[in-house]
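As you look at this complex, bear in mind that one protein chain is not there, while each of the others sits in place.
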């Protein structure tokens, strides 16, 4: 359950209050229910590492956390340039949260460029910590400032500005050590981290241990980072500048062992787990592409669990290899992103004709064409549904959050094997890169995937049908007496012999359609959060769940009559979807595209839909969904 | 205007009469308004040639004609096998017609296999002419007959059977000539043609001349074919077996010079014409694929009109070359079929990002995957609309008939250049291969396509917009001072500089969407045949127009309250489509897929649609559309 | 379980589909040889998989009563690679054509050879696109008139063996559709080779490119035009083997053996450290040279599919295959 506290009240869509007042009173300890911090700096400043440390500490401390890294798309843009800015946003709370947060309460900017890029995100009255030492003329010029923003009274009045000489202070703290100045300078991110730890009253131990392990091979560097961290913490304590400290209590969480996980690692673990649940090797064949490459990188490290990875020469080859591996009886999957999905489409159609079980992961990024490789979007839904010649239906699933990627990957294989069909999983850059806590399951808790490879040649037909699922038998090479040929030409039902007969084609097309439709007999009904009938239902899919759910729960707590539902299964839809939609005056669908799910819903159920669509390469904020829903309710 | 005569009355969906009575009266001359003849035989029997002769003769004689060849998909299946059967259906009439006809009135079968495949098509009471000589044990066995169907009383009673010893008669007729028996045997198709000429009282001259030209190099073969043709005609006259002769008067046609043309040649001529109308070279780059290859073959013969053809290494390369040629300022087009469209999709998206004018022809065939390469279907509409990553809109057009392919090709280039966008033309196997008369236009009758290549560097921006069309300027390499770079990454409006800024992406996506929407400002409103308001509107697209229009006009003549409309523009839709749909109780959409246009219409206008969809690799018959419409009216 | 004959015969490899190639098509002869040779390899039929692309040639699997897939145009090697990585114990054959392997499929063809995946590729080279009714292919000689080159092809062809060498292939051979015994021997060598084997089969398309290989098959001139490669043997050809190949610098020359002396002839070495000899041989052909057939090159080289399994086994030897442990790697915390 979520609570709408000051952080949310400060969102203008609640029309209630303005910014938090800039107070000057003596230091106090305030307790908050949540906080959002954004670290930004040059690619060289180690912001990802810093953010991950605060994440780990907060998670281990017991908060619910949600993070979103924001990398530069250039490998290494010129130091200090706007293109070279790297950022990491962390949202932690004393209750369950679903997004990395809208506007940070605290912004740590290590250089002018990063300040320029991210200051607009900081919420009015928020704490702004900058490394004053970095605001020399050269840095300012690189960022395109013609005057020093730190001298800008507007900023000082709008935010709680702390221009701290981070570099100088770090060098001082490391005086004693015999290390290059440059090496010492590189510790300034830990100084900043220490300061933030103090701000939120966090224990240092977890990070101190981590430093020890990480720099085990160079103890002096480890020592330097430890000292910087502690110095930063100490600075907070001693410096008069900081008048308030915040505490965010642990969040209630179900018992068990937890870790943080991002979507790419979750999906990789899910694919491997599915194979294990069927006692099969996993063959993952892929051609690197942002933001899906990481899945390949993870699985390549897990050969001891019989993950066999193939880096193919292109996406077509990756898809072909996946088909071959599935024909051989392995659990076969491939992963890519938009442009790669285009290339796979012809071979996906072959898999549909061969009726082989396999999983295609498409981690969506900004399109069309090369588009915005490092930004998130939900623009490939209709491509997933229709991006192939002829009538070529396949099941489509979309994970609802980073950890859900694990379960969706398993479910995808379950469906693939049950119905003998390729299954497409629509991931998103947002989920791929952001992390959240994951309650680690025990393998034995997970339902095994039962796989049958018939081996009785008597009466065998490659295209015979299992009644309930309409699956054809998965007979693998090596089975004596059941030799058969598959192919991309149309077939005679049953025998699978090539046939151009009109009735055979009609029947096979119907079978392929009905088989996918049958998946609906095996999936859960759509669940609604909130009233069973109301003027407004907000229907989300994929990564928009977090923002939509949070926004609607807040509205509900304000007593507004609105419900939320989330679609994990996009093809086929849950059986009850049509009925659910009928029970609400208006259906609003927020999505990061031009209204693709909205169009499917309209076509399928002939219901009016308010499509709240946006393409900006950025996830929805809770605020904008709440605001739009508020308008519709007004 | 069409008339519903005995041919149509005999369709059971008119519930009126049964088969034409098998009469035995003395020879008479009946006059008909139309006739449908189907020639079938082994691939070696020259059925295509025979059919084309009757077509030419009938067309020159003045009938309206419509034809449909039906090739075997194997290159050359074993002689006499079912797979080796080749057929040609011809429909000619004394009034305007739109389809190759449903069920033939006359079936000419040169061997048992072809009889087996096509007899079911012959309408009850129809004339059945077979080569008795071919019905020996071996031929029967190859066709899988265990007894001679010619001895089957059922057949004799159901049809007007004429088992003519075509081979023997041909050999006799050619007695005098000194030619190999096998060479003489090869003339038997002309004997059969002569007989049909007599049946329909057609002049021989046109064919006699053609034979002269065709076999100019071997006069004795020419002579043999001439004699065979005449002998066949004479046989009809003298043989007692034939008791009736038919006459089909010329159809009224607008004045001018006419020829028959099939869709593939028409589209090739259209593309070339478009280039000529803009004084541009045509660069056509393609990778061969059935049924689109012919377009490449035609254009390759037209180099004297500056048609530059490139046979690329694959469809991706063909698409890439098309983009390069368009960037260079040529009229650039590529052609393919379903599986090839999959492969082109990534590069099509690049063209959408680059906003370059070019035309993509996709001649639809049976899918998914390799499917039914030689059969017709309309299964790629949604792929054309959505088969690319991200929001990637482009205009989509579909020709309504073989000759219309010419005009659609020109219109596609007109739109491409006007709005600076790739345009996709959805052809169909049916249209590609069937022919109809085409009133040959004069080049000067056609409106020129005006192309501007700005060359004033002052204030030049590669992504500036023209107000009405939202086109960006088409500046070509070689223009001094206007050097600029294009690319697949997202851009800043105006400058076109790479940008990942959320607002730039949002704005560019909106621009690409609106630009395609603007096409609707330049296209004609949808026209309706029949009442402006009625219980039923039948809405067709592509190759279904002929059957739909004919069926509805027949119903209208029976006084039924029903209208027909045809969509040539599938994206964007004509502005008035929504209003038109509202004026009818029910909208029925016949299409050769699982209801793809129906889905778009439902999503766009939220109107209930009766989708009459069929996938059998065969075109709709007038009868089945009429029947379904009749049900809806009942 | 059906009981099957202990030793297999040609019949066991013939499927129930009737063969649909043009009468007289070279593919028929190839099919006969393959059906005759496979039983002799002593591999259980169920462990053999035939994977093809699209083309007349690629209909091959339908006629073989083994496992098989008629895939899509140009992609057969990728499907074969995936299958081999999933099931290293299977014997995987790829059947392809000059268009399928060298036009649309050129990249996969080359990468399969480069990786040295343990598959056997049969390339039916008829120097034309047969199934699509006769357009020129990447092996069609310049100037040839086809449907897509009415004024003569302006494309400069590639040589499949040259491409294979550029792709670092470990086994490369050539045979001819009508060379029955020779084909059988070459097929056997290809099957036995560990790693990717390429066999180019000169195949006659009587419909669209009849006689493309007449110089190799015409009984009168055949012995003059064909050089049979034999490992370790001097290169001789001609009716009585009276002619030979001698090296002059890097340039091969045709000599009279009697005059030149057999000891001075170029000796074939399939296993030469470098592919230079194979490359030089791949350049030989009309009008100045005989056309070499047989095994150009056969070397031992790390095999992709084996290396992959070795890494898997190696990893399994090093680390417990414990998925629960994998879940727990990195920071974890307990909630009680």
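A, B and C label the chains in the order they appear, each numbered from 1.
The criterion applied here is as follows: contacts are C-beta pairs under 8 Å (C-beta built on N, C-alpha and C of every residue); 3 or more make two chains touch, one makes a residue touch a chain.
All values derive from a computational prediction rather than experimental measurement.
Student: Name every shown chain in contact with the chain that has been left out of the document.
Tutor: A, B, C
Student: Write down which of A:314, A:561 or A:624 is the residue touching the left-out chain.
Tutor: A:314
Student: Among C:53, C:68, C:82 or C:138, which one touches the chain that has been omitted from the display?
Tutor: Going through C:53, C:68, C:82 or C:138 one by one, C:138 is the residue touching the chain not shown.
Student: Check each of B:106, B:325 or B:361 against the chain that is not shown and name the one that touches it.
Tutor: Per the contact definition at the top, the residue touching the missing chain is B:325.
Student: From the list C:110, C:175 or C:291, pick the residue that touches the absent chain.
Tutor: That would be C:110, which touches the missing chain.
Student: Who touches the missing chain here, C:219, C:232 or C:249?
Tutor: Only one of C:219, C:232 or C:249 touches the chain omitted from view, namely C:249.
Student: Tell me which residue among B:136, B:440 or B:501 touches the hidden chain in the full complex.
Tutor: Touches the omitted chain: B:440.
Student: Taking the full complex into account, what residues of subunit B touch the chain not shown?
Tutor: Residues of subunit B in touch with the missing chain: 56, 59-60, 62, 206, 253-260, 269, 272-273, 276, 281, 283, 285, 302-306, 308, 310, 312-314, 316-330, 332, 346-347, 350, 354, 439-443, 455-458, 476-489, 497-498.
Student: Give me the subunit C residues in contact with the hidden chain, please.
Tutor: 103-107, 110-111, 114-116, 138, 142, 151, 154-159, 162-168, 247, 249-251, 272-277, 279-280, 283, 301-302, 304, 307-308, 311, 314-315
Student: To test your reading of the contact rule: which positions on subunit A touch the chain that is missing from view?
Tutor: Touching the missing chain: residues 74-79, 81, 83, 287-290, 293, 296-297, 300-301, 303, 309, 311, 313-315, 339, 369-370.
Everything that follows uses one rule, which is that only the chains that are shown with their structure count from here on.
Student: Once you find the CA centre of subunit A and the CA centre of subunit B, what distance in Å lies between them?
Tutor: Centre separation, subunit A to subunit B: 48 Å.
Student: Distance from the CA centroid of subunit B to that of subunit C, rounded to the nearest Å?
Tutor: Taking the average C-alpha coordinate of subunit B and of subunit C, the gap between them is 40 Å.
Student: Two or more other chains in contact with one residue: find those residues in subunit B.
Tutor: Counting only residues that touch two or more other chains, subunit B contributes 339, 369-370.
Student: In subunit C, what residues contact two or more other chains?
Tutor: 54, 70, 72
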